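Left out: one protein chain. Kept in place: all the others.
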Amino acid sequence: MAVLNQLVIGASMAAVLLLVALGLTFTFGQMGVINMAHGEFIMAGAYTTYLVQPVAGTLAVPAALVVAFVVAGLMGLLLERLAIRRFYGRPLDTLLLTFGVSLILQQLARDIFGAPNVQVTAPGWLTGGVDLAGVRLPYNRIFILLVAVGCVVAIGLYLTRTGHGSRMRAVMQNRQLAAVSGVATGRVDQTTFFLGSGLAGVAGVALTLIGPVGPNLGTYYIVDAFLIVVAGGLGQLRGAVLAALALGILNSYVEFWTDASLAKVVVFMVIVAFLQVRPQGLFVLRTRALS
Amino acid sequence: MLAVEDLDVAYGRAQVLFGVSVRARPGALVCVMGRNGVGKTTLLKAIMGVLPARAGRVLFDGEDVTRLPTHERVRRGLGYVPQGHETFPQLTVRENLFVTPWATRAAVDEALDLFPALRPLLRRRAGFLSGGQQQQLAIARALVCRPKLLLLDEPTEGIQPSIIREIEQAVHRLHTEAGLAILLVEQYLDLALRLADQYVILDAGEVVRAGDRDDLADPTVHHLLAV
Amino acid sequence: ADDPVASGANSNTIKVGILHSLSGTMAISEVTVRDAELLAIEEINNSGGVLGKKIEPVVEDGASDWPTFAEKAQKLISQDKVATVFGGWTSASRKAMLPVFERNKALLWYPVQYEGLESSPYIFYTGATTNQQIVPALDYLKQQGKKRVFLVGSDYVFPRTANKIIKAYAAANGMQILGEEYTPLGHTEYSTVVNKLQQAKPDAVFNTLNGDSNVAFFKQLRSAGITAATMPTVSVSVAEEEVVGIGPDNVAGHLVAWNYYQTTAGPANDKFVKAFKAKYGATKVTSDPMEAGYNAVYLWAEAVKKAGKTDVEAVKKAAGGIVIDAPEGKVTVDGENQHVYKTARIGLIQPDGQIKEVWNSGQPIKPDPYLKGYSWATGLS
Amino acid sequence: MRARWSAPAAYAVTAILLLGVAPLVLTPFRLDLLGKYLCYAIVAVGIYLAWGGGGMLTLGQGVFFGLGGYAMGMHLKLVEAGAGNLPDFMVWSGVERLPALWAPFRNPAFALAMVVVLPTAVAALLGLLVFRQRVRGAYFAVLSQALAAAFVILLVGQQGLTGGTNGLTNVQYFFGLDLYDPAQKRIVYAIVALTLLAAIALAWQLSRSRFGRLLVAIRDGEDRVRFLGYDPAIVKTATFAASAALAGIAGALFVPMVGILSPADLGVVPSLEMVVAVAIGGRFSLAGAVGGAILYNYASTTLSEQFPSGWFYLLGAMFVAVMMWAPRGLAGLLADAAAALRRRSAATVPRAKPDAVAVPVGAGEGS
């Protein structure tokens, strides 16, 4: 029974992992920006919930989803305009740049909201849960799962069904060619970065239901988020989903049989081993061109 | 239609074009020629705004576009096929054709009519196409923008003879029937001879000769193109 | 080589170091201790300072990085020539600083409950050692008839050592340890641990998680439907500060073990709480480590007054037996092991975020860092 | 002519400054700090090789630093404890018998060998696995970062074996030297400085060799290199392993220099900082990398002393500013300034046709 529970737990861990990684499928996967400040955008989403809470009452969480998307999105947009746009095609440089930004944002949060965690409580309708064959599935986990699924569907449609989605990919693959095809590349960059960062904000809202809301929030998720994207294959939505699911379930079982520390180590080793079989992640985008 | 005036272009500190002036009348087909490395590609890129002009102006349809971003130039009717069969490798052929924001089904259909070989490949990723297929796609992609002036940088490179013929005919048709102005960089002299109204010869980043097609028969021109 | 007195002697201030993490993971906890220490310094200065001189704090950031603590401690000692240092939170930071203070014969005041088994001649420990916090908490559980206990802790030295002590206690007292789980510092995913708890169904959970993890743990415990009524937890690193972050709804009814709560009765505490809120804002809460840091400054000041100088050896000698009326009640320095006598208190978390005392040891407990007075603890070290 | 002598001259000046001047003018406390910076500078030399040279952004240097450091630290702790005794942390962690893993480290030769062998072997293994499968760029960066995260969790989780979060503290002796004695500590400083100078010389030679060019080529176009008959995986692995070895040596020296080694210095953020320091100095230049490491660590010490609660703003702003305005680091900035000066003095020459050549972005002074 307990063993069966772990499957459900794994799935709900996967939803969290997926949610924190989803924004990266845009900024990292599509745009090639290693945004270390992604974690701080998640944090911004969480603090947004904290601020929205007194205003929106029991509807704080859904309201915050929208507000946080915009807030984090705008932060991303600002970052893109002020700095990132000079760095396309140089992922490793963006890493260092955004690391600096992440330090600044953390300290800013510390100065604005204080160093200790702030309080976000789940509304009544998200407390409790359903019992599934002896397994209790908390409502807040179901909610996170739904948010994750919703985001995945929306992103999937956006990327494949809208002209904007394919233009975004075009810009990343060949900026110059996109420009001579009439694409306003700057505008596309802004939108993409806005969306990716906004998704981080959404993740932040979800995380307030299950974890701390403090200046360090982002640092706890950033490594995992990047791992998911890498294991899934850069910019591959399906890959990210499967990778999150696989790692969530793997993690939950290893942790069940050993402990949380070992689980993290094992997950890492499995990923390295996995990349032996699928070096470019679950789903590969190859071309014939030489790198 | 197009007037390039005293254009200087540099890559960082290295200047490549020196006071280049080129004119194209509406509906003209101007062939840009010159040995490898003289700056033909650089000229086209500067006209498109991919490279900034250090000095000089680019006028299109009477408007000074020198400071406009690339996509605005495209919107005004400048189309460009870069050298070396460039595509969006990870997009499908269809997606490649629809990248242009104002691409219409009709425009894409017309482009595909020009290169029917692309039709069965629509769902294939462009990066997996053969060199020639990519080049055909690249030209089709530019046409989807519905340009008024088309810049073609060595469009026949890597294309099988029968398709070269088709391209030649297509270019000819676009030029004569649709009245499209064309700036063509072409290494096949005979092909250039057959198509061009005017020509420009570059050497070491400067225009050394320009004139009407008929002059091209002149042996001194051949001399300029040799060695 | 460096004489800390030298600089203090011919200026009209006495420099002291304040060394806590102001950045990084630990800032969440340590910043408030710094605030409390600065408050104490301000109060002492306002009432005339010590030896007629004002205390001048030199603040440094340990940055949640243990070697940095050592480096900054060295800097405070040899560059700033401070008379003493108040600082540290994690045991790791203390272990890193310890050799620096011993080597330089300088003085550190360490304000946080810790795992014991240590007694450096150059450190004063103003937080609880194990027999003033963990052992009383176990006594309380035993008294409540909680015999089957599950241990949950962060993966570092304090929880591991604490749990070792708990297991020894359990073995001697007929308690049963159903499980022992460690998670990395900063871990935020507790569903698996909660699942294990649900399977084991202990009478109580002994929680030595630190910092942010507590927020995740309690939120997830609650959403899994576990309440204090079905499975109470007793925490030793959850104070008022943490309760705010967790959200009182999520922890109300659970137990904590400390020596001080914001609600602890007494004029000294009323004054402390009032002064703290006046200085830092009405919404701020006070907690045990803050109070221990606050006390440390007063204890040192008293010792200096008694010694008549800031010289380390003199202060050390003078400190023994010093008593102050601290917010937690009477606090006495044990001259032998340089810990302090502290009253143990078990508290119940209230829905408003405050903690209500439900039991106390009646009188301050003599510090016993090596648990020499407990027969069951003989094998521990 | 000038170019030919400027490098050896700079090297000599550096040597004199480090070995002659610094010990005389700095207080023992500051000299210790400088020694610590120099340890990071040794790591920076390795990062310069791997990242500046081979384009491998390794965000896991902390792991190799740690492996070397623990190898050394274990030996020193054992010596200090004396025969038959346990190191202090094992005592308070309740370990009763010396773990088998520790026993061989009592032997100094073994421990010294492990300082190099452990990091090299781990890097070689990871490198072979990863590079043979053509994992690179951001993938590699993220993987190596995850390695650092996993390594620290592993260290922290094995308290009885590694000292857990605390790490190895209170190291007092280093092969007979008393580290509490400033005079003897100066010898350790000298060893660190000499090691750094040796590392610089080695890296200098390597980057100017064909091997160095090959690395640049691999960075430029790894696939193409295969068709020249080289195996990029081997070349990259060798380079990565060399950078790991340097990090290991640096870690080993860090232990006596600083007296403590803790997982807090080996994780994701410290590893990132090692790289950031190099970026600030200029990753395409050896002098930039080394200078960057010293400067960065100096700056973070000073900033945190001057602005204990706001220094993260300054540090963050520094990264941002460097990446924005000096993407090739301070060394790039200096090179540009020098070039500008030279051009000004040569400005009288008439129009120079396509002669002066622009260097493609990122090429820089990569030697």
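Letters A, B, C and D name the chains as they come in the text, with residue numbers starting at 1 for each one.
The rule is short, and it goes like this: a residue touches a chain if its C-beta (ideal position, glycine included) is under 8 Å from a C-beta of that chain, and two chains touch if they have at least 3 such contacts.
Operating definition for what follows: contacts and distances are computed from a predicted model.
Novice: Missing chain's UniProt protein name, "Urea ABC transporter ATP-binding protein", "Heme exporter protein C", "Succinate dehydrogenase" or "Na+/H+ antiporter subunit A"?
Specialist: The chain we cannot see is recorded in UniProt as "Urea ABC transporter ATP-binding protein".
Novice: If I consider the whole complex, including the chain that's not displayed, which of B:Ala3, B:Leu189 or B:Ala210 touches that chain?
Specialist: Of all options in B:Ala3, B:Leu189 or B:Ala210, contact with the hidden chain holds for B:Leu189.
Novice: Which listed residue, B:Glu157, B:Asp197 or B:Asp215, touches the chain dropped from view?
Specialist: Per the contact definition at the top, the residue touching the missing chain is B:Glu157.
Novice: Which of D:Arg30, D:Arg106, D:Arg186 or D:Arg213 sits in contact with the chain that's absent?
Specialist: Only one listed residue reaches the unshown chain, and that is D:Arg213.
Novice: For review purposes, identify every residue of subunit B that touches the missing chain, sorted by number.
Specialist: Against the left-out chain, subunit B lists 11, 14, 34-38, 41, 83-85, 117, 124, 128-133, 135-136, 154, 157-166, 187-190, 225-227.
Novice: On subunit D, where is the contact patch with the chain that was removed from view?
Specialist: Those residues of subunit D that touch the unshown chain are 205-206, 208-211, 213-214, 216-217, 219-221, 223-224, 226-231, 357-360, 362-363, 366.
As a working rule, only the chains that are shown with their structure count from here on.
Novice: Roughly how far is subunit B from subunit C, centre to centre by C-alpha average, rounded to an integer in Å?
Specialist: Averaging C-alpha atoms per chain gives centres 75 Å apart.
Novice: Please work out the Cα centroid separation of subunit A and subunit B, and write it as a whole number of Å.
Specialist: Roughly 42 Å separates the two chain centres.
Novice: Which residues belonging to subunit C are in contact with no fewer than two other chains?
Specialist: 22-23, 155, 182, 184
Novice: Which residue numbers or ranges of subunit D touch two or more of the other chains?
Specialist: In subunit D, the residues touching two or more other chains are 153, 156-157, 312.
Novice: Note which residues of subunit D are touching subunit C in the complex, please.
Specialist: For subunit D paired with subunit C, touching residues are 27-29, 32-33, 36, 89, 91-94, 153, 156-157, 159, 164-167, 169-170, 172, 180, 182, 258-262, 264-265, 270, 301, 304-305, 308-309, 311-312.
Novice: Would you pull the subunit A residues touching subunit D in the complex into a rising list?
Specialist: It comes out as residues 28, 32, 34, 36, 83, 86-87, 90-93, 95-97, 99-104, 106-108, 219, 223, 226-227, 229-230, 234, 259, 261-262, 264-265, 268-269, 271-272, 275-276, 279-281, 290-291.
Novice: If you look only at subunit C, which of its residues touch subunit D in the complex?
Specialist: Touching subunit D: residues 1, 22-23, 59-61, 63-68, 70-72, 74-75, 78-79, 90-92, 95-96, 98-99, 103, 117-118, 155-157, 160-161, 164, 182, 184-185, 380-381 of subunit C.
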